[in-house]
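Only one protein chain is missing from this complex, and each of the others stays in its spot.
Labels run A, B and C following the written order; every chain starts at residue 1.
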Amino acid sequence: MSSSLGTLFRVSTFGESHGVGVGAIVDGCPAGLQLSEADIQGQLDRRRPGQSDLTTPREEADQVTILSGVEDGLTLGTPIGLLVHNKDQRPGDYGEMDQVPRPSHADFTYQAKYGTRASSGGGRSSARETIGRVAAGAIAEKILREEWGVEIVAWVSSVGSEQATGIDPDKVSRAQVDANLIRCPDKTSASRMETLVREVLETKDSIGGVVSCVCRNVPAGWGEPVFDKLDAMLAQAMLSLPATKGFEIGSGFAGTQLRGSQHNDPFVQKGDRLGTVTNNAGGVLGGISSGEPVLFRVAFKPVATIGQPQQTADFDGKSVTLEAKGRHDPCVVPRAVPIIETMAALVLLDLALRQKVRKA
Amino acid sequence: MSSSLGTLFRVSTFGESHGVGVGAIVDGCPAGLQLSEADIQGQLDRRRPGQSDLTTPREEADQVTILSGVEDGLTLGTPIGLLVHNKDQRPGDYGEMDQVPRPSHADFTYQAKYGTRASSGGGRSSARETIGRVAAGAIAEKILREEWGVEIVAWVSSVGSEQATGIDPDKVSRAQVDANLIRCPDKTSASRMETLVREVLETKDSIGGVVSCVCRNVPAGWGEPVFDKLDAMLAQAMLSLPATKGFEIGSGFAGTQLRGSQHNDPFVQKGDRLGTVTNNAGGVLGGISSGEPVLFRVAFKPVATIGQPQQTADFDGKSVTLEAKGRHDPCVVPRAVPIIETMAALVLLDLALRQKVRKA
Amino acid sequence: MSSSLGTLFRVSTFGESHGVGVGAIVDGCPAGLQLSEADIQGQLDRRRPGQSDLTTPREEADQVTILSGVEDGLTLGTPIGLLVHNKDQRPGDYGEMDQVPRPSHADFTYQAKYGTRASSGGGRSSARETIGRVAAGAIAEKILREEWGVEIVAWVSSVGSEQATGIDPDKVSRAQVDANLIRCPDKTSASRMETLVREVLETKDSIGGVVSCVCRNVPAGWGEPVFDKLDAMLAQAMLSLPATKGFEIGSGFAGTQLRGSQHNDPFVQKGDRLGTVTNNAGGVLGGISSGEPVLFRVAFKPVATIGQPQQTADFDGKSVTLEAKGRHDPCVVPRAVPIIETMAALVLLDLALRQKVRKA
Partner (left out) sequence: MSSSLGTLFRVSTFGESHGVGVGAIVDGCPAGLQLSEADIQGQLDRRRPGQSDLTTPREEADQVTILSGVEDGLTLGTPIGLLVHNKDQRPGDYGEMDQVPRPSHADFTYQAKYGTRASSGGGRSSARETIGRVAAGAIAEKILREEWGVEIVAWVSSVGSEQATGIDPDKVSRAQVDANLIRCPDKTSASRMETLVREVLETKDSIGGVVSCVCRNVPAGWGEPVFDKLDAMLAQAMLSLPATKGFEIGSGFAGTQLRGSQHNDPFVQKGDRLGTVTNNAGGVLGGISSGEPVLFRVAFKPVATIGQPQQTADFDGKSVTLEAKGRHDPCVVPRAVPIIETMAALVLLDLALRQKVRKA
């Protein structure tokens, strides 16, 4: 079940970077929801390559088709099949790469695991696999928005050592995020980041970054003790994405340096609900949403595929110099934004549905 | 299924901090393994409270009983029931706390989720719930060690802003870790940390910290694409622990500042296997173990329960001053060490078993 | 996960016929339900051995203890641990049986599967394993009754070739069922069956039978297409019981001989709901409950352990004559009645909870 996520709103993805296509089945979508391809295409468009000169120029329209589960524009409650065709079905001539596992890629580990691997393009370890997730997550977003008013917004909060400043998680919007190529809602920060990415691009190198995400209007009570805590499920979802190396919620690693008297979030009445004065918890207490915004951050390493020659070894252990062909994203975090949002939606909706059966 | 973890080696925990006891069922343990309570008790002893004047003085022997699944000292392949009795079965008189949700505790969210909650002691959100995990994980450790020679060692790498230095993940041992109360294998660092914890204890406060963990001799090939990647499953497991706020593997958040040319781990022949020169990946490529040591870090916030008076609100939103009675751990990370190790073992063994069916 | 059943109301059983005890964890029980051991003990008492001179005289009180998940008589929403101690913890001296797999028992297959087996008493294949199911199912019954008014009644409908007559599934009650030792609510039929069982007992033989079950007041809409149909889940649940060889719902095997024009159940208005004139479907259409009574039958083979000498082979294939010691039930169906009812309850409640999330 390595390719399935969720207990009640369950997505199963399929597809390699080459082959007929990639996609997903969504099982457990409630019936009677208005749904068409247009509801899904928006996030796929934000995810797809070739959006600017800062991303990989691979040309893929990534148009989604709904195969099942919807009739006359309404969900039937049955599995929703989602398919995006690959433009280029035949593996290219990757030549040298077949003999040499790319450093910090999954070529070596897939071979070790399966005794074989997709001949090129990374197969299931390709970023292309995330298409099925984004398509499914776009459906989850719609339900969360319509039924509970949940708003999910992710943004680039750092590229390399360039940190974003001046962003208010309580107010930041997707429009602000999409106002520039970097997807950092603070203009000045975005500008610094763009400069850095262009410099990296010129040196045929790559650079890492951090994506922050806020989920607003999540009601108190979502998340299952013990193992399926909201933060635990988010952590799994985020670390399941290619190139991620870390996850933190609320105060995160920085919070480990605080004392309890500084870190504790005192309760206070907020309108008709009990809220907290501060939100070091990141909206989660004991693995269950508190009603405060859910706030988390995801670390992305620099993309492994770079244009510079690299000294490494082939599968037989012989030392070789590897030079990647083609061009790749110098920095993945701008395109990661919609992926983080939709993955968060998948986690939240599944836990929301599970919460529906908790009280007698 | 909120209280179950694993696909083939599956642990289901039960029990509140008060009530008859806490424990777990382990389903899927291979048959024919030598197993007795003694194999499990060691990690439980490292986990239990009252080990020193730096931890909560709650006196619990935490003696485990095997209820089923073992006969004549050998596992039968059937579910292994594990039970640790609570010493104090009756909820104490928590008085005021019944009306006031403790800041940064799960009192409020359990109430919001279930419309009720254990009257005291945190119920399932109590650290006591981890007993079942540790007991189950001790069995997993034994299998990993005997079948694959896997060594798992965790240690305290920071308390507050005191960072450990001079620790070699390739060599660090549990004996070194247990050589001091803090469980930091570098003496000088441990000494600085202990001073800090004592200071915090005197001010009736608490402090956070970071636990690092290495898993050595993990063969290449463990971990399931897409959602059940080794790092994703570790992230879920770690964030499912009380008081955790972050997880990072390999280069983690710091690695986001590097360029690909610095971060990539070149391949090189190492004896009879292909290894990497550096290990920024933390032993995982594409979610699958590479054969290099698996290295990760877990962030723990400061304990929420402090002796200092706190300004907060009761369930009705009325402002109150809360003073916690009794005494609690000023810093949980020393006792978290065996918990992290056994949780890592649960994740690794489940993926190891799943790998057994991957090749035709 | 061989010892777990259910998606949202999930029971995991543990325990061998010998050892400390047998029991179950119930994960997913809604919070706020009034629950005590007394709610569970009733069905355990109906299941336990030694109820009459017609059943095995093994003396076990089978008193259940709730280990967790309940406080002040109310469920917390957390896992409910259930434990019944074994009276006789040490495997008896089964002597010869250790070398000889009992015909039509699981001795041989457990040995083939695990390379070992419980030295006596059948281990997990013992009828004693059903204690955990019955305890868990008794909780499910209570919820079904209180929330939906569901009534589940099973009865013995045949012993050997003695068929029960004159039983109306719409009205039959547990009081009628328990009015005699055979648990056949028709007195005359019960008398014929009892005569047969006594004859079988005298000849140190055993005899099979059929248990029928009706579930009344099940609302329309329970059951999940495709694989988790209500009838499919019932079939799995029933065939997972020791000694069962068949399951049929509604018209069952006899219905295969009918024509569609005879078999179809026409719709008709019944009060405020649409019902059917006949109920050949057994209350399930397309795997989903229709609102009509759910009616099914389960076939039990004759108990394998008989007092007569049997010609068979030992594990090495050498021909031997086996004589079972002790005494066993000549016919299991009377004691199977509460097991069937509670298993049906586990299936129904799980699907009822899953239905709660089906509409947007």
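Operating definition for what follows: a contact is a pair of C-beta atoms (placed from the backbone, for glycine too) under 8 Å apart; a residue touches a chain by one contact, two chains touch by 3 or more.
None of the values given here were measured: they were computed from a predicted structure.
Chemist: Identify the residue among A:Thr7, A:Ser158 or A:Gln355 that touches the chain left out of the display.
Modeler: Among A:Thr7, A:Ser158 or A:Gln355, only A:Thr7 touches the chain that is not shown.
Chemist: Check the options C:His18, C:Arg46 or C:His105 and report the residue that touches the missing chain.
Modeler: Checking the options C:His18, C:Arg46 or C:His105, the one contacting the hidden chain is C:His105.
Chemist: To test your reading of the contact rule: which positions on subunit C touch the chain that is missing from view?
Modeler: Residues of subunit C in touch with the missing chain: 1-5, 7, 13, 101, 103-106, 108-110, 112-115, 122, 124-125, 129, 158, 160-161, 200, 205-210, 220-229, 231-240, 242, 244-253, 255-269, 274, 276, 280-282, 284-291, 299-306, 308, 310-313, 315, 317-319, 354-355, 358-359.
Chemist: Against the chain that's been left off, what residues of subunit B make contact? List them.
Modeler: Contacting residues on subunit B, toward the hidden partner: 7-8, 28, 30-33, 75, 77-78, 143, 147, 225, 353-354, 356-360.
Chemist: Can you list, in ascending order, the subunit A residues touching the missing chain?
Modeler: Looking at subunit A, the ones touching the missing chain are residues 1-4, 7, 10, 12-16, 18-23, 25, 27-28, 31-32, 65-72, 74, 76-81, 83, 91, 113-119, 123-124.
By our rule, only the chains that are shown with their structure count from here on.
Chemist: Draw the chains as dots and join the ones that touch; what shape do you get: line, ring, star, complete or other?
Modeler: Topology of touching chains reads as complete, every chain touching all others.
Chemist: Farthest from subunit B by Cα centre, which chain is it? Let me know.
Modeler: Looking at centroid distances, C is the chain farthest away.
Chemist: Express in whole angstrom the distance between the two chain centres, defined as the mean CA positions of subunit A and subunit C.
Modeler: 46
Chemist: When the C-alpha atoms of subunit A and subunit B are each averaged to a single point, how far apart are the two points in Å?
Modeler: Here subunit A and subunit B have centroids separated by 26 Å.
Chemist: Please compute the C-alpha centroid of subunit B, do the same for subunit C, then give the distance between them in whole Å.
Modeler: 39
Chemist: What are the residues of subunit A that contact at least two other chains?
Modeler: Each of 7, 225, 354, 358-359 in subunit A touches at least two other chains.
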